[in-house]
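Omission of a single protein chain aside, the complex is shown with its protein chains in their original locations.
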Amino acid sequence: SNTDPVDEETEPDSEDSGESEAAAGEPQEGGELVVGMTADPDTLNPLVSNTTPGNWINSSIYPHLMLMNEEGEKVPSLAESWETTNEGKTVTFKLREGVEWQDGTPITSEDIKFTGELLHEHQLQWTAAVFDQVESVETPDDLTVVYNLKRAYPGFAGTMGYWVRIVPKHIWEDVEDPSNFTNDDPVGAGPFKLVEWKKGQFVELETVDNWFAAEDGKPYLDKVTYRIYPDINTMVLALQKGDIDVTAQDIPTSALSQVESTEGLEVVQTPSLGYAYYSFNLNPDEPSPTEDTNFRLAMATATDREAIINVGLEGAAMDIDTPISSIYSEWINPDATAPEYNVEEAKSILEEAGYEDTDGDGTLNAPDEYGGENVNLEMIYDGANSFHQKVAKILEDNAKEIGVTLELSPVEYNTLSTRIFTEQDFEMHIGKWGAFDESTETMHTLLHSESALNFMGVNDPELDKIMEDAKYATSEDEAKENVFKAQEWFVNEFPVVPVYVQQFNLVYNSEKFGGFKVYPSDLQGLVDPNSLINVFQK
Amino acid sequence: MGQVVHQGSNTNNVAVKKKKGSNLSEFAKNFRRNLLGMIGLFGVIILLVIGVLAPLISEFPEGYGDMSMMLQPPTSQYWFGTDSVGLSIFDQVVWGTRVSLYVGFITALIALVIGVPIGLLSGYYGGRISTVGMGVTDIFLTLPILPLMIILAAVIGTGVSNIAVIIGLFSWPSIARVTRAETLAIKEKQYIEAAKCIGTPEYKIIFRHVLLNASPPILVNIAIIMGIAVISEAGLSFLGLGDPTTWSWGTILQNAQATGVIINAWWHSLFPSVGIIILVLSFNFLGMGINEALNPKLREK
Amino acid sequence: MSELLLEAKNLRKYFPIKKGFFGRSSSYVKAVDDISLEVKKGETLGLVGESGCGKSTTGRLLIRLLDATDGEIYYKGDNILDYRPKELRKVRQRFQMIFQDPYSSMNPRMTVGDIIEEPLINFKINEKVERKKRVTELLDVVGLGNHAINRFPHEFSGGQRQRIGIARALALNPELIIADEPVSALDVSIQSQVLNLLKDIQKEFDLTYVFISHDLSVVDHLCDRIAVMYLGKIVEVSDKKKLFNDSLHPYSKALLSAVPNADPKVKKERIILSGDVPSPSNPPKGCAFHPRCPDAMDICKVSVPEQIERDDGRLVACHLYN
Amino acid sequence: MRDYSQNTVLEVNNIKTKVRSDREEFSIIEDVSFHIDKGETVGIVGESGCGKSITALSIMGLLPKNAEVVEGEINLNGTNLLNLNKDSYRKLRGKDMAMIFQDPMTSLNPVYTVGFQIYELLKLHSNLSNRAAKEKAINMLKLVGIPRPDEVVNEYPHQLSGGMRQRVMIAMGLACDPGLLIADEPTTALDVTIQAQILELMKKIQFEFEMSILFITHDLGVVAETCDRVVVMYAGQVVEEAEVETLFAEPKHPYTKGLMASTPKIGEHKDRLNTIEGTVPQLQEMPKGCRFADRCPQVMEKCRTQVPPKFNTASNTKCRCWLYEDEKEVVTI
Partner (left out) sequence: MKKFLFSRLLRASITIFIAVTITFLILRVMPGDPTSMMLDSRMSEATRQKLLEGFGLDQNLLVQYFIFLKQLFLNFDLGNSFVHRSPVVEVIMSRLPWTLILMIASIIITTLIGIPMGVLAAYRKGSFTDQIINAFSIFGIAIFLPWLAISLLYLFGLQIPLFPIGGAVDHNLSGWAYIVSVGHHLILPVFTLTIINLANYVLFMRASMVDVLSEDYIRTARAKGLRERVVVWRHATRNAMLSTITMMGLQVGTIVGGAILTETVFAYPGLGRLIYEAVQEHDYPVLQGTFLILAITVVVVNIITDVIYTYLDPKIKFN
């Protein structure tokens, strides 16, 4: 269960398993697949890499204990199996046998232990935090790692297994400063290894002879080259020309018609693991309607999410009611739904709650306890994000209909994160979460009174308890029960209003290549290692 | 016209010029003959009219438009087509005229306020003032401005006024240079000495005699700077540093860029680009026209 | 021709040549180097010499348009170099200047009326209506009609502009007018008109002139006394008749003989000086004229000749007369 | 009708030069005729703007783009220059006729050495070897009295004084030994003492090279000293032409008279100078008859309506004035 930076990142899981369009054409050995992306990987250091392009490359080179399948479920990868015992307080991973690093050294449980400790010691990434719950680690044999946790923590295995890229101890133990280690010559254990990274131009990967998950130990392709097109328009041209065969990157829906008109180009969609929302400051310095549950409810009721999805995202999105994304259907409380879009309803909620346009200027005035002034709220968001920009405009329209004025205030990213996270100086805010993959702790991460991401200022001891119970539940049923409860709380309070789950558009050339599988989120999409090993030239 | 051919010569006197009206009407006459200049003037006037009358011509495009009309090519209803949220590009371009002109004017104003005094004082007093003034000017002129603007925009934050101010802060050096060059030339004119001789106070010499006579090339430069400012604003917008709440031409282009439709929906980028072209060309032509019409021979080198 | 109007003593003006980056300079153009001069009331003093010898600089120094590097200038017994800006402004009124270039001596953006009125405004003389009247008067004096008032300088010919310049100079009722080559840009037929005008107004307004020119025939026509300059120094001051009939300094002689004579029948013996005028930033040692002087002696190379007053009142600075 | 003598180097016949400007077209010089014999110095005097330079440039074929000789002929050594094509015309310049200009400070290209600028000319018009051309350049500088010529050849114009530069210009003019040298106010920008040097130099050169010189000036004194014959121009026309002594002794045209009278002379102390009232008429608005009529103290009825032709006067002066109608009319050459 986890999130990613506030930023753009997005992560996996899927419900509609992307069709693997093997289609006609005999799989052939060899060939070079050219992938388009819009930026260089941030770094080849798998422990600090934190951008989508970085993930594409690093995940092709470095192993994970688990991977996600096309349905968004975590399945064995480097770990053959895992189990949780001792009332959820012990987690044991069993590694595959006979797996080696690309330099021929065998992968052992020591590597797993080492990686975790390195992460935690140097606080390299947000994943370092999951090891806070670790009491001790044991490696009874070369293929077994045992984590003794301080308390039951059902999300541990998934987070650790899926998010942490394992690094070879024999190389990394000599690294002095792992946080600034550039790792120019990576030794991993993925299906590919690095040939060359020409900064700003391309990253060239070549197939290894022996990858544990590949059928004959070897992907069909000889090479995968990522090319960088910082401008999406140029990338689309490159696609059309056949300079690139597949995009790792999402193509905006509006550009799709151009792509679709080109013979051989195939578009597939994959949902984000995160979602977009707008939020309220529940703990403002001065009285404000954002504190008022009724007001938030009215806003949620007045939000035309269909318009947002159809106009703002041109249809490339799914509905979402609570922080639990509809991808994780079994974790969704069917009774906890967001109100239907209904302007009249929203108006009457406000009226009953004492909102009235006392000064006749067209904007409602809040009741005295919430300041008594015009409901004139500043909505801040990252000005560089065109989706948020569109959402903001639609919300502004929606709010106007119920007599609420939103002042759109696109700000620079850095200012935004300072105002939200550091200073909690905002009224409303549009944002987007990258990925939540462990539903037991999604809401804990967001809404717990002590959580770093709870910038809305939700502070409800009862809710805290529910969420803790979910996060540290000893059984799945217990977890589910509490997650349901939390969702119920949520739809009555709406500290944030989830707006949509984005669908990413990915494009590949079905004339030249086959065998693609589609994995959830653009973090994996068509270039998940498990997809790439199946890709073949026609 | 054109009587006085070599004015530097010692023997130039009998050449009486043809009776002419004031400087201004003579200028107007010359200007009217300059094709590019007239085109420029015409363009500027049209743009100003569009900018000023924007509220009458079209409605401010807000929120989202017609859901069934997203990314439509130009039709009789949407003259310039629609964007990816179904808003009319025509409306955007009309309002963009206003914003882009605003950026241009603010920039020009700031450039004037900073550049003219620096140029004037460096030119008039020379010496250390000039060493420092022109040193700073040259440095600003040399430094790669766009990266600096980018950094500042990223730090100060977006917003049309911010952008305009930032562009203005970096546009003055050329004004300062022109002003100084003119001032240096004018300072050598005997009428400056004559003014001292008849007891004209210094401030009056600087403003009435120097600045007034230096103003035409400054104006020309201002025209050019306005064009550059609009282009710069578009560039910053393109890099994601524009003001998304208003419709400058740069913002429209940035929308087209970010949604990947520059090629696909040609109308989305064509019309604002044409707007920019018209604006920059008009201001430049206007500047050139003014320059040519101020016949250098009349300006008495 | 008696009373002293202005007396300059040991006047120097060194212009720094910009050298260092921070404006420190190590060498100078000695534009005016130790000259002493008297201007008597009502006279016309001519200042002649070749280009760059410091005539204009001297003129400007005399009326404090330039600050002297060193020296004294007495006006009515006071050293005006000690004057503070306020006092200076006052005496400034008494001194005016007429310039060489009729094309650049007027602000092209001001009307003739404004140009002539400006000095009156500067010294807050009269009310508006009165001032306008005065402008009309002045135009009349210089022979330009009233219709000139609202026109711009470029609508006039060089000679007419020079008249406007004279009108401007007269506006403040000056005592002294420095005329810096006022006719050298004019054609002969026009030059004569302006020279006549200058003579007329001198009589009418009781003016004193310092008349700068490189044209000896014009100087001869207009001036009473003449000072000959060479490379920042005055080499000879003399009554005009004496100068033209029997000049003392070898340079004056050469200068006079170089003037072409508008009579093809007179074939005169000409002294052709060799070489060029040296640069005032690097003048020759000793007598500045010695490298070109046909009568140079050894002493000329080492010692600067003193200016001596001869019995007939002439001043000369030359070792020949020591 | 003049006899063509073997001796005539240049003959200008009734030329008329027009300019276009601001869509108007008017003639700057009209009906200009004169000739120069071998070894003769002919002066053109007149006030600023009367067309002296334009005449010279018309001869050289260097008129500004908007000006053109539209009538008449210019014969140089018997060839009518106006019939030549551009290239043949060009080849004559510098070789058969050379020109020096008024302002020596700006007439030399600041970015090339003095030597190169002479050398370039020599290479163009002769087939001297590079070495020989360089040597000749030094010799030319020596000839015009430049000290240290072998150093000066490698110097740039800004390193020389005005007088030196004018000497360089003269050296350049002489380099290819042209039959005709046109000097357009060569000393106007110079100081008197330097002017005296240059005039002396020109006399010497003319004597040595047997050159014909067309000497343009507005200074009557200079004319008196240097010229054999004088052409007086007024408002684009030749108004008088005479031997230099005759001209000064008995000027015929009222303009010439006025000009002489208004020039102050050393030693001649008048209280007031004579003047010519008024100003030169505008080119665009020339009076119908005599162009000097408006300023002429002896103006007659006829003068205002009829253009005077040139009359040959008793003293063998040609004069464009109705006063001399009774004398013999000059049949235009």
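As written, the chain order gives the labels A, B, C and D, with residue 1 at the start of each chain.
We adopt the following convention: contacts are C-beta pairs under 8 Å (C-beta built on N, C-alpha and C of every residue); 3 or more make two chains touch, one makes a residue touch a chain.
Source: prediction; values computed, not measured.
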Quick one: which of D:172, D:259 or D:293 touches the chain that's been left out?
D:172
Residue, one of B:70, B:186 or B:241, that touches the chain absent here:
B:241
For the chain left off this view, which of A:114, A:202, A:331 or A:536 is in contact with it?
A:202
Suppose we count only contacts with the excluded chain; which residues of subunit A make the list?
3, 5-6, 39-40, 42-43, 45, 48, 50-51, 123, 125-126, 128-129, 179-182, 196, 198-202, 204, 225, 227-231, 233-234, 237-238, 240-241, 243, 384, 413-415, 417-418, 421-422, 452-453
What does the interface between subunit D and the hidden chain look like in terms of residue numbers?
60, 62, 90-95, 98-99, 101, 103, 106-113, 120-121, 124-125, 155-156, 158-159, 169, 172
Subunit B residues that touch the omitted chain in the full complex:
35-36, 135, 138-139, 141-148, 150-152, 154-155, 227-228, 231, 234-235, 238-241, 249, 253, 257, 262-263, 269-270, 272-273, 276-281, 284-285, 288
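Here, only the chains that are shown with their structure count from here on.
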Which integer distance in Å separates the CA centroid of subunit A from that of subunit C?
88
Give the residues of subunit A touching no fewer than two other chains, as numbers and ranges.
none
What parts of subunit D, by residue number, touch at least two of the other chains?
47-48, 218, 279
Would you tell me which residues of subunit C are touching subunit B in their complex?
21-23, 60, 63, 65, 89, 92-93, 95-97, 99-109, 118-119, 122-123, 152, 154-160, 165, 168-169, 171-172, 184-187, 189-190
The answer for subunit C against subunit D in the complex is residues 50-51, 157, 159, 187-193, 195-196, 199, 214, 216-218, 220-221, 244, 254-265, 270, 272-274, 276-277
In their shared complex, at which residues does subunit D touch subunit C?
47-48, 161-164, 191-197, 199-200, 218-225, 244-245, 248-249, 258-260, 262-267, 269-277, 279
